[in-house]
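The complex appears here minus one protein chain, its other protein chains still in place.
Letters A, B and C mark the chains in the order given here, with residues in each chain numbered from 1 onward.
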């Protein structure tokens, strides 16, 4: 991924694999979510803290292209970038690579909206922090 | 189980099975928890509602004897009974059977304490309801 | 969904809900997978059996639009239909509704390819069964 601004190294655990001996499809969504949440923490806006203040980023739409499966014990790199879309949406572009040979495992596009007490709000407080972080990383 | 007072019929889902082709050990704890929570709802004390009121039943100790594994597609019966232990503890005795032949899958003893705003309290409000339910069922 | 050919009724379990008190995003993928697998069983092509014969339907791409969250205890209806796409792909169109008021919870498009010993094959043996089933249901 060009211009990735955050990366996380993780390892597949046996209990995440299914009868086929590979990571179950839904588990990748856990990996993707964990990556976004760790990113938010590094930006200074932890998910749990936002939730306590009535602010909930929620996934509006997700698209995942599965390219190649991870197996038990595989170490992988989960990267992301983001962009604004209109007034209300944030798009996280995410990819997962196998570490040993940088083989592409999946690509995902995750559209997030931010709810405040249940209603969609302009996520300016968040995007400002995110943009600042992006600029500091990509400089 | 003698004197079971609650039973729930469930079916193994493929994503609950691991590389060995059988239900992963930790998933049984989900089954056991779900059975207790459905029991609490049937007694009129849903877990989520209690949580909203600052009351949290928490597992203090669990013992599970695994007898035989469940496989993908197996239908099983999850049963429970309970007893008080001292002033502060509730013991749930739980068993899971395969439906087709009543083969015993596991036995569990789950000791629960009730926290109110983080402190252990006598769970009288709960045990009264539970005893009432038990008496109505076993009569 | 027009022309749904399979439906499954399920209930949210407490352990499937996260800090926000709603079903975690990745759990919906479990629901969707379980629905497809139950459908395959009803068609006579169980997932586990196919896997034993070296045949693995795998998800190639998934798109999920999250419309409204499910909460603890909600009963929901998961429905699907399917279509062929080109020679190698099957598309499952899936939706989840809350049972109480048929509120739409999510829509998903799941593109599946069938691997035989790791290579993509024309899924004719499967689509024939699926079409037969569809015709019998929609008649």
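One rule holds in what follows: contacts are C-beta pairs under 8 Å (C-beta built on N, C-alpha and C of every residue); 3 or more make two chains touch, one makes a residue touch a chain.
This is a predicted model, so every value here is computed, not measured.
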Worksheet, complete the sentence: Contacting the left-out chain: of A:14, A:83 or A:128, that is A:14
Worksheet item: For the chain left off this view, which of B:3, B:26, B:87 or B:102 is in contact with it?
Response: B:26
Fill in: For subunit B, residues in touch with the removed chain
19-20, 24-27, 29-30, 33, 47-48, 51, 56, 58-66, 69
Practice prompt. Provide the residue numbers of subunit C that touch the chain removed from this figure.
Written response: 14-15, 17-19, 21, 24, 26, 72
Response to the item:
Residue list for subunit A contacting the dropped chain reads 13-15, 21, 30, 33-34, 37, 41, 46-48, 71-73
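Definition applied: only the chains that are shown with their structure count from here on.
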Worksheet entry | Copies subunit A and subunit C touch via same or different residues, half shared test | same
Item to complete: Looking across all chain pairs, point out the one with the most C-beta pairs in contact.
Response: A-C
Worksheet item: Greatest Cα-centroid separation from subunit C: which chain?
Response: B
Discussion item. I'd like the Å distance between the centres of subunit A and subunit B, where a centre is the mean of that chain's Cα atoms.
Written reply: 35
Worksheet item: Using the average of all C-alpha atoms in each chain as its centre, how far is it in Å between subunit B and subunit C?
Response: 29
Worksheet entry | Multi-partner residues of subunit B (each touching 2 or more other chains) | 14-15, 21, 72
